[in-house]
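Not every chain is included here, but those present sit where they belong.
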Amino acid sequence: MIYIHYFDPELTTWQQRQVTQLTNELRLSAPLWLDLSEASSDEEQQVMQMLAIAPTIAEDFTRQRHPPKFEAQADFSLLILRGYADADFTEFTRSAQVNLLFSRDILISKVLCHEPQLAVLLKPQLSTGINNTVLEWVKQLTLTVSGSYLGKLLSFEDELSELEDHMLRNGDDELMASMMRYRSVLRKVNRNLAYQKDIFADAMYEVQHPLSGHFTNTDLRDFYEKFERLHSMTDMYYDQLSDLVHGYMSTTSHQINERMKVLTMVSTIFIPLTFLAGVYGMNFHNMPELSFANGYFITLVIMLFIGLGSLAWFKFKNWW
Amino acid sequence: MIYIHYFDPELTTWQQRQVTQLTNELRLSAPLWLDLSEASSDEEQQVMQMLAIAPTIAEDFTRQRHPPKFEAQADFSLLILRGYADADFTEFTRSAQVNLLFSRDILISKVLCHEPQLAVLLKPQLSTGINNTVLEWVKQLTLTVSGSYLGKLLSFEDELSELEDHMLRNGDDELMASMMRYRSVLRKVNRNLAYQKDIFADAMYEVQHPLSGHFTNTDLRDFYEKFERLHSMTDMYYDQLSDLVHGYMSTTSHQINERMKVLTMVSTIFIPLTFLAGVYGMNFHNMPELSFANGYFITLVIMLFIGLGSLAWFKFKNWW
Amino acid sequence: MIYIHYFDPELTTWQQRQVTQLTNELRLSAPLWLDLSEASSDEEQQVMQMLAIAPTIAEDFTRQRHPPKFEAQADFSLLILRGYADADFTEFTRSAQVNLLFSRDILISKVLCHEPQLAVLLKPQLSTGINNTVLEWVKQLTLTVSGSYLGKLLSFEDELSELEDHMLRNGDDELMASMMRYRSVLRKVNRNLAYQKDIFADAMYEVQHPLSGHFTNTDLRDFYEKFERLHSMTDMYYDQLSDLVHGYMSTTSHQINERMKVLTMVSTIFIPLTFLAGVYGMNFHNMPELSFANGYFITLVIMLFIGLGSLAWFKFKNWW
């Protein structure tokens, strides 16, 4: 099904109306917002043909999953964005895919989002004070996409602080596994943000970029800075997690070393002594030492010397 | 043997015909597709000379193995591509090498592919609706090459997800070895994709690049984006595997540490006690303690104190 | 509350005066310094509206936490800087945020700093000899921000030298944990410095950058070099810490190996011997060897051979 979103000035709210037939008259009621999120493949084809969209662009627009990109052609521009649709960074299920195909008069959107709260925000929510134009709608959607990351990243910062404290005090396998999962999610998010950051960096720095015909420099810079900041944050969080993993390994190695030291010293001192005791615990009939008057005491002294000798050797070798 | 591929408008299928003699008249039947995949070295030389191909380009075209490149000279352009010819990423046997030498009228191809299914796709398969021109053929072959990676990469993504779950729960040497193999394959694939991505990035960004005379900007951008996406995917998968390797090492270190703790504590507590028991198990005739009325009980108490003392020391040292 | 800072030529000190009402006449008393550090959200809005500041810029200015940036628009320029407000690098609580919005006539500042000593420096402290202009104030504040890092970094260098000596001699968990904390702080600081370095690099290298209208090339170069040096220092310190972590792990591995060697040799030699002694310590009635005249001595010789054999095997295997 194809929907049309429109702002009803009387109710001062946004309404949506189902479209059963695509007529060229629709094009006259500018600005027009067509929502293909729930359209069938056929309906998509119809719209693409009616608006004479170039096949490469149409193909990208109708794909369920495409990395963020921007492409302009004749009247229409295609902007594909990806929002963060999970509650936090413990698991990455799927991005919210936001495909926008727009000219000055028409916006065709296709939003795929499994998180209801974000899905609502990606629907039209303009208040009366704001210009009711296609470009304003695109701007609001872009800001909603960048906003879908920020809150979660900021609250992840606290999570990370706590992780650091825990890991440095006493880490465990659970924490380790969750850190690995965070790293994996942040890597994927970082890649999505890199693409989006690059889109707006190009728009700012390239001469005569199509987007700079649509938005003011201030707006483009704002989009860029928002995605750049998100990208730089995921970069840093990822790196901090990596540092933690490395630091944890280093601490663990040190502890193994300490334990090894204790074990080796105790073993090296007592194992030979225990052997000696075992020798004089044998039941041979003819063991002359056993009947020596001081045999026991001499043995104890010998054991003492062996023990102290081992200790001295360890001290000499700087083991403690 | 040299083959000519041609589209038979009556049968509406592609046919191939063996060529026994190269005549200049062949050049007149434009567009012409010569297939040298099974040509002998001599036949290759003949074709190169007939078309007056520059020696450096001819040398690159006739090589069985050359990294992807593009070079233009006079009328002819050389495009060398590499497709992925294995079923998955467990082992990398050989790339599908696609050497294309083309002018506006003639396409000379040399395709080396050991995977039958891909080999078929790299043969002409144009349907009637499409322009029957040399550049269209080159475009279709390029898209087939990029397509030879995509499906396998997407299904590798699922494989990777499962690997992550397994490794974080309980990894083993088998998984580790297969991860190492994946990394090795992804590295090689990534290098091939980097070359191909760079070819089309140059074509898009350099002024007056020969390829931009052959293809529209939209097509070049499409080629570029396809290879860029593939490259970025292999990059990320490789990095995620590296993360897994590191995380696994970290987890393993932690487990060694835990085991070491148990071993050291048990050993440190019981080894000295066992020694003491060994001492009073010796068979010396003259061991006064043995005949003490409470000798045994005193020894047990001493043992208890030593044991508890060790435990207290471990507790004090924060071992658990 | 909004404050006005002004230089009293008679007292030759800086004074501050609370403003209760914002009138347009205020704009006439150039140069004017408005301090919004303690202003309420409403008062901020009022000032922004009175000076007709663009909404994107106003939003960035009024945020409590924004990465360093520079943006110019119409008359006003926004410069956001971050100083280092902690005593050293053991813990990173919060940056000193310095938001400056200035035209040639007016400076509006919003400084958030929890460290009293730095906070004082970020208040006006111009002496009579210096030009009393808005741009001079901005310059002094920028230098104060860069200065807030330098002393602490130089004294960290000594700290680092000592850390290196300690870790190479005998590291411990405490040192390791503090190194991890340093790394985490340096990473965050490095990111802040990277943003600030980039601001002034842009100002130096871009043609017609707004900042080059405000400051001389010499000043811009000085700002750039100061932040570049700080950035390069944190980079190097971070990397040196990483080297230490790696080197420590390597040393630790080596020590584990050495201990393992001792433990394995002692165990391998004595454990079989102790078993043999245990066998002849069994109390079976019928153990023929026990009554052999030389049973004991033969056993001792066998034990000697087993012991020497093990030693020879270790020697042969190059264990020491």
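Order as written gives the chain letters A, B and C; numbering starts at 1 within each chain.
In this text, a residue touches a chain if its C-beta (ideal position, glycine included) is under 8 Å from a C-beta of that chain, and two chains touch if they have at least 3 such contacts.
Bear in mind the structure is a predicted one, so any value in this text is a computation, not a measurement.
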| item | value |
| --- | --- |
| With 3 chains placed, the number the full structure-file assembly comprises | 5 |
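Rule of thumb we're sticking to: only the chains that are shown with their structure count from here on.
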| item | value |
| --- | --- |
| Farthest chain (mean CA position) relative to chain C | B |
| Separation of chain A from chain B, taking each centre as the mean of its C-alpha atoms, in whole Å | 23 |
| Chain B-chain C separation of Cα centroids, rounded to whole Å | 38 |
| Chain B, residues touching no fewer than two other chains | 281 |
| Chain C-touching residues of chain A, taken from the complex the two chains share | 164, 168, 218-219, 221-222, 225, 229, 232, 236, 239-240, 243-244, 246-247, 249-251, 253-257, 260-261, 263-264, 267-268, 271-272, 274-275, 278-279, 281-287 |
| Parts of chain A lying in touch with chain B, wherever the complex brings them together | 54, 56-57, 67, 69, 71, 73, 171-173, 176-177, 179-181, 183-184, 187-188, 191, 242, 245, 248-249, 252-253, 255-256, 259-260, 262-263, 266-267, 270-271, 273-274, 277-278, 280-283, 287, 289-296, 299-300, 303 |
